[in-house]
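Omission of a single protein chain aside, the complex is shown with its protein chains in their original locations.
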Amino acid sequence: MAEQTIICIGCPLGCHVTLKVDKDGEIEALTGNQCKEGREYVIAEFRAPVRVFTATVLTEAGGRLLAVRTDKPVHKGQLKELMAVVAKLRMAPPVKAGQVLVPNILGTGADLVASSSI
Amino acid sequence: MISQDIDVAVIGGGPAGLAAAIKVKEVGLDKVVIIERGEYLGGLLDQCIHNGFGLFYFNEDLTGPEYGRRFIEKANDLGVESLLKTMVVRLLPDRKIAISNDKGFTYLSPKAIILAMGCRERSRESLSIPGTRPAGIFTAGTAQRYVNIEGYIPGREVVVLGSGDVGMIMARRLTLEGVKVKAIVEVLPYVGGLIRNEVQCLHDFDIPILLQHTVTEIRGQERVEAVTIAKVDKDWNPIAGTERMIQCDTLLVSAGLIPENELSRMAGIALDPVTQGPVVDENMQSSAAGIFAAGNVVHVNDLVDNVSWEGEAAGASAAKFALGKAMVKKVRIRLKAGENIRYIVPQTIARGEEIVLSVRVKEPAEHVRLNVGELRSQGMRAVKPSEMVKVSLSSKEWEKMGSGVDELLVTCESRRG
Partner (left out) sequence: MGNLLETQVLIIGAGTTGTAIARELSKYKVDTILLESREDIGMGETKASHGFIYSGGLTAAGSLVMKSVMLPSGQTAFNPRSRKTQMEHESIKEFPSLAKEMEVGLSHDRRLMLARDEGDLKMLKVAERICGDMGTKITWLDREGILEREPWVTKDVIAGIADEGYQLSVYPWDWAIALAENARQNGLRLLLLTEVIGIKPLGRGFLIYTNRGSIRTEFIINAAGPYADKVAKMAGVCDFGLTCTRSQMVILDKRVNLLNQSVSLAPKPGKVRTLRKTISGNIQTICSEYYPVSDPEDTTTLMNWTDQSIAGAQEMIPSISKKDIITSYVGVRVFNTRDPEEDILEVSKGNPRFLNAAIRLPGVSVTPAAARHIVNLLGIQGLELATKTDFNPHRKRIPKVSELPDEERRKLIAQDPRYGHIVCRCEEVSEGEIVEAIRRGARTVAGVKYRTRAGMGRCQRGFCGPRVLEILARELDIPMRKVTQMGGLSRVLLYRSKDLLGSGGLT
């Protein structure tokens, strides 16, 4: 059985919530939260810690950068991989904000979309 | 150039200015001009490519550019005029302003003015950090511009001084761009910005946080080569013997924002020494009639959503003023900062007015009550200086106020039991 601490980001308390996790990866016990929203957040964060990925993409030599984002949060472990993909992208204008640049990027289920326009 | 019969001039085209200008148009005024010194509208939003904007205003999780675009498109649709690459260089009595751009140097006399100039960052020099003065020292916001707008990475080994939100956001951003962020150095015993950023920018990327530390020396003749850090005591004084060097080629300084009120000073507008912004009333009007203010120029906000709401309040009031509608004279109540309160905005309100106060505490505390005189007591689980608190006063609450009282003491006290 293992222990893991997750910090709840729901309110300025920032409770450090301790999870006791069994060998199958299931939560056995959860302590340290001060509200039920916090409990729900920590459980969700434990099961699938997700983040919205944002970055910039290079356009043609010297041109203005394009800001990009995933339209949905993705697993936080994939951020660096996503960055490696984005690093190789080169976009040429015109690109409209909201335009899908890479659908279902790296199989995450999220699209990489333009967050600004060029 | 621009026509002279301007109803409302908005100085600054960032989120505060945009929201204000839109509101003025919505109220029905025709000649609204945004005067923006930069190359585009949106202020800092374009360089804030991360998400977390609009959670409250739009109930959506938007990036800075996305949030900005909502307002820019609306402003364009409504016919708000804007002058880009135009600097207001003088703000004179009687609401006369002097502007300079490549078309010339002109005076304008709008019927009302909204100050929305935002903030500047505290520089290394103003912090008197000892050492050499090499290349490679940037304030976090300026570095953000280079990284996200111009597309340059300042260096490959970075130390960040200050754990405010901008510093943390940049720590993450740089790490994703392949930079080694060696440490966040924070003089307080706790992280300065939002917990969400502490987790998602620092913990997620294993960036060391050195609390109760500061940079005591910068080294490197032409380019930063290292910084010396030391532990500090409760008075922020470095403790001898705790110094150690961290090799780096870049120092990011994220040590605070200062509302940019040079124009306000020029016009003799009263400033609050704590917020460093204009003293405003519930209409966001400053001490000068017809000059309103909103956003970071009034006080440093955490959330852009609040900046937009302030902009709207200022816009609505400025429009009223420009239309010649008299501001009803009401009894003025001063808001006074009591226990564990740093400041309250607006600083004065009209008695009986339904209002939402923006309050900032001095120290973090848990299980507190936020009190506004005898009118309102709001229980809160936790408060932090970096997270502004909103307290509303309704007309029912005002009924509790005695007569002859012209001041409301706002306090943040521990709950008993």
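Each chain carries a letter (A and B) given by its place in the written order, and its residues are counted from 1.
We take it that contacts are C-beta pairs under 8 Å (C-beta built on N, C-alpha and C of every residue); 3 or more make two chains touch, one makes a residue touch a chain.
Just so we're clear, the structure is a prediction, and the values are computed from it rather than from any experiment.
Student: Taking the entire complex into account, which one of B:Leu78, B:Leu92 or B:Ala135 touches the absent chain?
Tutor: Of these options, the touching residue for the absent chain is B:Ala135.
Student: I'm checking contacts with the chain that's been left out. Which of B:Glu26, B:Glu177, B:Glu366 or B:Glu387 qualifies?
Tutor: Considering all chains, including the one not shown, the answer is B:Glu177.
Student: Please identify which residue in A:Val21, A:Ile43 or A:Met83 touches the non-displayed chain.
Tutor: Counting the whole complex, the residue in contact with the absent chain is A:Met83.
Student: For the chain not shown, which residue from B:Lys85, B:Arg244 or B:Arg415 touches it across the whole complex?
Tutor: With B:Lys85, B:Arg244 or B:Arg415 as choices, the missing chain is touched by B:Lys85.
Student: Go through subunit A and note every residue touching the omitted chain.
Tutor: Counting over the whole complex, subunit A touches the hidden chain at residues 56, 58, 65, 80-81, 83-84, 87.
Student: Footprint of the hidden chain on subunit B, which residues?
Tutor: Touching the chain left out of view, subunit B contributes residues 37, 85, 87, 89, 100-105, 120-121, 123-126, 128, 130-136, 138-139, 141-142, 145-147, 149-156, 175-180, 216-217, 221-223, 238, 249-250, 262, 265.
The rule we apply is simple: only the chains that are shown with their structure count from here on.
Student: Residues of subunit A touching subunit B in their complex?
Tutor: 7-9, 11-14, 34-35, 51-52, 54-56, 58, 64-65, 67, 69, 76, 79-80, 83, 97, 115-117
Student: Per the contact definition, I'd like the list of subunit B residues that touch subunit A in the complex.
Tutor: Touching subunit A: residues 46, 49-51, 61, 63, 65-66, 69, 147-151, 176-177, 194-196, 198-200, 203-204, 364, 366, 381-384, 387 of subunit B.
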